[in-house]
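Contents: one structure, followed by commentary.
A single protein chain has been omitted from the complex, and every remaining protein chain is retained in its original position.
On to subunit A.
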């Protein structure tokens, strides 16, 4: 019984939140990694691209809510998601036409593109705040819980409760579907194959007749979709606030680099590595240990390695360690 209780506490406070957070990071990191692999630069504007897509979703959700449209127990935002993706696609394509294409034609060095993307980041950042404001937006509706703490306790009779929020469930399911679609696209379709070819060796790909502008176009479309989905899931699960999306950039980059930049599988693994490290290192283990250890060994302190304020420091530390000792990342990406 004690063991089960410990497991339930661990799931409630560590496993479930980390899996949901990890999925969100993985989707974000996939976008970063695709751009790095195919367009060959680190896109610092990714967090704000996510914010923009999510903002469109939020606005459309509000519109649907005012019309009385809903998905029953599921959040209305899922219905608004395609519109957000479209809005985000328009944004990134316009940005590409107006900004990135120029530097691509100049064959600018990646480091210049990085700085350019930083400028784009600030503009998008301002745009989002200008349109929707800097405040919290709560747009989650529908059923809040798949299992609430009270129901779980009644069902199992355990003294500890477990809650799974609808948004956490949706996050994981959506992430799995999106990742499956992405891999199918990259591995099975002609366009996907040409994108990988372009990523592996640009000159060879051009020689074999691949149209580079088409590859770039598809990359941006996919990245916009990924960013919007990731942003919307994060916003549903937590809350939408432009500034937090800007802050998300660090864990997302950490995830992409830990996994190996340019490697989609690595991005997913990296997302979960970062999420689990952040959550487990800042979690206070006292309650779990209390159930597992014999009474006389019970810890009197909280058994917390780092205060929760240092959450971002964890991704930073991992980033530095990986860059120092394995610059290509866990999954053999390109070296940074």
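In the analysis below, a contact is a pair of C-beta atoms (placed from the backbone, for glycine too) under 8 Å apart; a residue touches a chain by one contact, two chains touch by 3 or more; residues count from 1.
The rule we apply is simple: contacts and distances are computed from a predicted model.
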{"item": "Omitted chain, identified by the protein name its UniProt record gives, among \"Leucine-specific-binding protein\", \"Sugar ABC transporter permease\", \"Protein YnjB\" or \"Glutathione S-transferase\"", "value": "\"Leucine-specific-binding protein\""}
{"item": "Selected from A:29, A:279 or A:318 as touching the chain missing from the view", "value": "A:279"}
{"item": "Identified contact with the non-displayed chain, of A:103, A:243 or A:316", "value": "A:243"}
{"item": "Interface with the unshown chain - residue positions in subunit A", "value": "12-14, 17, 144-145, 148-150, 153, 161-163, 165, 234, 237-239, 241, 243-244, 278-279, 282-288, 302-304, 307-309, 311"}
